[in-house]
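To start, the structure itself, in structure tokens.
For this depiction, one protein chain was excluded, whereas all remaining protein chains were kept in their positions.
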Amino acid sequence: MADVVQVAPADDPVRPLFSPAGELTAEARATLGLSPDALRDLYHKMVWIRRTDQEALNLQRQGELGLWGPYQGQEAIHVGTVAALRETDWIFPSYREFGMGMCRGIDPAEMLKLFRGVSHGPWDPRTYHFAPLVIPVASQVPHGVGFAMGSRFKHSDDVVLSTFGDGATSKGDWHEAMNFAGVFQAPVIFLCQNNHWAISVPLAKQTAGSIAERAQGYGFPGIRIDGNDVLGIFAAIRTAAERARRGGGPYLIEAMTYRMGPHTTSDDPTRYRTNVELERWSAKDPIPRFRQWLEGQGLLDEAALAAINREVEAKVETMRNRLRATTAPAPGEAIFGRVYQHPSDSFLEEREEFESSLESN
Amino acid sequence: MADVVQVAPADDPVRPLFSPAGELTAEARATLGLSPDALRDLYHKMVWIRRTDQEALNLQRQGELGLWGPYQGQEAIHVGTVAALRETDWIFPSYREFGMGMCRGIDPAEMLKLFRGVSHGPWDPRTYHFAPLVIPVASQVPHGVGFAMGSRFKHSDDVVLSTFGDGATSKGDWHEAMNFAGVFQAPVIFLCQNNHWAISVPLAKQTAGSIAERAQGYGFPGIRIDGNDVLGIFAAIRTAAERARRGGGPYLIEAMTYRMGPHTTSDDPTRYRTNVELERWSAKDPIPRFRQWLEGQGLLDEAALAAINREVEAKVETMRNRLRATTAPAPGEAIFGRVYQHPSDSFLEEREEFESSLESN
Amino acid sequence: MEPVTMAKAINLSLRDALANDDSVLIFGEDVGTLGGVFRITDGLQKTFGPERVFDTPLAESAIIGICIGLVLRGFKPVPEIQFDGFIYPAFDQIVSHVAKYRNRTGVSMPITIRVPFGGHIGAVEHHSESPEAYFAHTAGLKVVAPATPGDAYALLQSAIADPDPVIFFEPKARYYLKEEIDTAREVPIGRARIAREGTGVTVVAYGPTVSIALDAAKAAEKENISLEIIDLRSLSPLDMPTILESLRKTHRAIVVHEAPVFGGFGGEIAARIADDGFDLLEAPIERIGGMDAPYPPARYEKLYLPDVDRILEAADVALAYG
Partner (left out) sequence: MEPVTMAKAINLSLRDALANDDSVLIFGEDVGTLGGVFRITDGLQKTFGPERVFDTPLAESAIIGICIGLVLRGFKPVPEIQFDGFIYPAFDQIVSHVAKYRNRTGVSMPITIRVPFGGHIGAVEHHSESPEAYFAHTAGLKVVAPATPGDAYALLQSAIADPDPVIFFEPKARYYLKEEIDTAREVPIGRARIAREGTGVTVVAYGPTVSIALDAAKAAEKENISLEIIDLRSLSPLDMPTILESLRKTHRAIVVHEAPVFGGFGGEIAARIADDGFDLLEAPIERIGGMDAPYPPARYEKLYLPDVDRILEAADVALAYG
């Protein structure tokens, strides 16, 4: 039988950085090579995206947004991931990665158009190397793998970051994509944001196995790490990305975190989970944790904190104003404008009829 | 993180029966508890289903069948599996398990109607606890899991045997079913017949990982074993089935074997594989191997062999005659008869019109 | 009985089905503890326990795939697909197995797949699809869509009792329509109803467009135009006798659904009317539906979908014809 036994690659530069429990080792933490400014920037970004999340919740309550899916609790992942990648590395997000998009430089007021109900995808993915938010769970995972396969065909050293939730790992598409990645040695980092819930379904009902361990079954390594430590995320992603750049192939990172808010503003989590759990996870909140660490390192004082908060408030204010000022495309353009690059005559006629019926009403 | 780390169940009674290379240990072989007659019967059945396979190939060449998918080389799996199960345990086959169906008592001449093009499913699955042969790869795997979930709900100790090829493990349905089985602790044995090829695609292009190891990722054990040793198959299936009966949950068995013939009679394997490989596997042919073992144990002599061959030839002759004598249902019945239990008036009218148009022509 | 919403009527129908038939199972994403994202299965797990009403992992293909095995084991599965746009991953299981398994084996497949469908709820992408045409075209399935609480209750009873697979489309924008319902009334699959009698133009609608058609009829009345509204209830099988009966009065027809018109189920209805009712027709059949474009962002859905005005205009055209 030995002729066909395959094992996960021995080359795993990520695992040595972490304790068996998934904590970044003190040694690895000390040798990340991030400047004080870069470290403070990670903190700044986490505060910024959390404040933006809260503001979006407000905006939803005020009727400015139709829906909002909060990512509170997952900021270390959003910020650490983007910081660890090159700008030309593509990110294929799920629907909760608003914060990642912000870190990639997309104007949050523009991005909010999605939740405002005026656009299905308000940015050009090619500008930000940030694919659209995708709603059918796990369906974006093969997209990222395809991109990564293409990178290999082009002999480019751009890598792909494909991210998804714990629930997504139950889908067939997730599996097919993982297997393709292994077979084609695609330069892709799979990042599972295991926030313990898929709407009302807890992790234990989602799978009886370990998500990280599944990587072996596809021929590449995987690791489960603390998802609330921004530096751990940074270290894992950067190391896995470097490995992929060198041709080392895919890597699966399961980042353990917690969805502190409701699934979306349509959800009522009190129907299915307890406050006890939330409190337990609040103690691991990535933002105060990182702040304490920075303070401990002497990298953050009251003045710096105040400055960050001021700056963040100003950005949020700008976003709010810009959102209220954003325009929506005309209906004909919104409905018909982007369906085809080469629309048929009958399609154009339908659009024209539609537009003239609007005028006549 | 430790709060959510799950590991494959420690309860794995199958693994101790096998060497790390997947060979049944001498000790386990000696304690199977099979009578000499039962052992000879395993051999008899392997010879019978191989001869039937060859005959079906002939019948296809003679135009009696539209297509045939030979299972030559996989007889140990077909025979050992059925022998290890109770009659009330359900088998959910793929499309290559003709031999399993024979061992379950289905008249091969009836079964051949499928390949003759007169029926999509010529037996009642409930009579034989043998689901129909299913063609869309891996799509039958969730069916078996559903059945096994139902067994649990009914507190029945019937288990399910779900079988599929190596190619099938790449499909989303396979993954979703495996995960459901783990979550619902369904009494199902997954049997991968890894015959190294999916039409022209070799195992190494199908996956970079190990199929057996994937079980862990779903929270249950898996093992890779020699698929050409009928007693190894028997031991593994029986032990995994007993475990499932006791409520131990799913088990994955990856049986390494080889598709000695073409994918089907439409296929030409010389376009994609070498004779060298075939020869290497011929040396591991499950039938001569088991014969030698039986002879070594003094359980089979020339006379017994001759008797088996005579009996098999007679059965094959009967099958050939019965096949040629089988009738096909009338067209109206064949096309419309089984679609709905409660057909609509318009459906019945369409059938009537169809039937009367046949009469008038 | 108090007036109940359609959501509640469906909940009651499921409850009664669970109570009356031990073999009924309800499962899907978030249907257990949470009671469904629309609360359609609210309280059912509490009453009937987690072996009869249960949450599944997030995997639509398996949710449908396990139904086959559950049926062979003696159950009647009533799975929920959370939203219309998430039925597509289960398409293979539905088309290749649910629809064909009886034809293959002779074993009946009493499976009722519940799918909230349609738009008008201000949702993000993939939550407002109208995929009924895909299933109506699939031989081996029955496809129904109630428009009122009472029909929802009764039609769901019929679907679950039916030995054949039924795709049960629930017009989610109408979940909060309220009426008194009579749980003893039977609504067989395959029977349309005249939702409103009229003499001028026949309007064929189903699911979410029935109440729009009724609104149009009310508005038309003021202009002395009489619309007869047919609520199909059942798409497959299709009740042609009821449609033709109406056409004998009106000689004109309009078909209204939310799905894009091109290749939509309205084509089947119109083609059949134009065939069986060729000599009755005095004007072309107008099909009103969603635009031939993907469902737009919520801000635009009202413009994308059929509305009263478009029905009234079509009625004017039909009546002025010839």
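Letters A, B and C mark the chains as written, and numbering starts fresh at 1 in each.
Here is the rule we use: a residue touches a chain if its C-beta (ideal position, glycine included) is under 8 Å from a C-beta of that chain, and two chains touch if they have at least 3 such contacts.
The structure displayed is predicted, hence computed values, not measured ones.
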{"item": "Residue touching the undisplayed chain, where the options are A:Phe115, A:Phe180, A:Phe234 or A:Phe290", "value": "A:Phe180"}
{"item": "Contact partner of the left-out chain, one of C:Phe27, C:Phe75, C:Phe117 or C:Phe265", "value": "C:Phe265"}
{"item": "Selected residue (touches chain absent from view) among B:Gly22, B:Gly99, B:Gly172 or B:Pro286", "value": "B:Gly172"}
{"item": "Touching the absent chain when the full complex is considered, from A:Leu39, A:Met102 or A:Ala148", "value": "A:Ala148"}
{"item": "On chain B, residues whose C-beta touches the chain left out of the figure", "value": "66-67, 114-120, 135-139, 167-168, 170-173, 198-201, 205-207, 266-267, 271-272, 328, 331, 334-336, 339, 347, 350, 354, 358, 361"}
{"item": "Interface with the undisplayed chain - residues on chain A", "value": "90, 92, 120-121, 124-126, 131-132, 134, 136, 139, 141-151, 153-154, 160, 172-173, 176-177, 179-180, 183, 338-342, 344-347"}
{"item": "Missing-chain contacts mapped onto chain C", "value": "61, 85, 88-89, 91-92, 95-96, 99-100, 103-104, 125-126, 133-134, 136-140, 236, 238, 259-260, 262-268, 270-272, 274-276, 278, 283-287, 291-294"}
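In this text, only the chains that are shown with their structure count from here on.
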{"item": "From chain A, the most remote chain by mean C-alpha position", "value": "B"}
{"item": "Chain B and chain C, separation of their C-alpha mean positions in angstrom", "value": "40"}
{"item": "Euclidean distance of C-alpha centroids - chain A vs chain C, Å", "value": "36"}
{"item": "Chain B: positions in contact with at least two other chains", "value": "172-173, 176, 179, 183"}
{"item": "Multi-partner residues of chain C (each touching 2 or more other chains)", "value": "57, 59, 61-62, 89"}
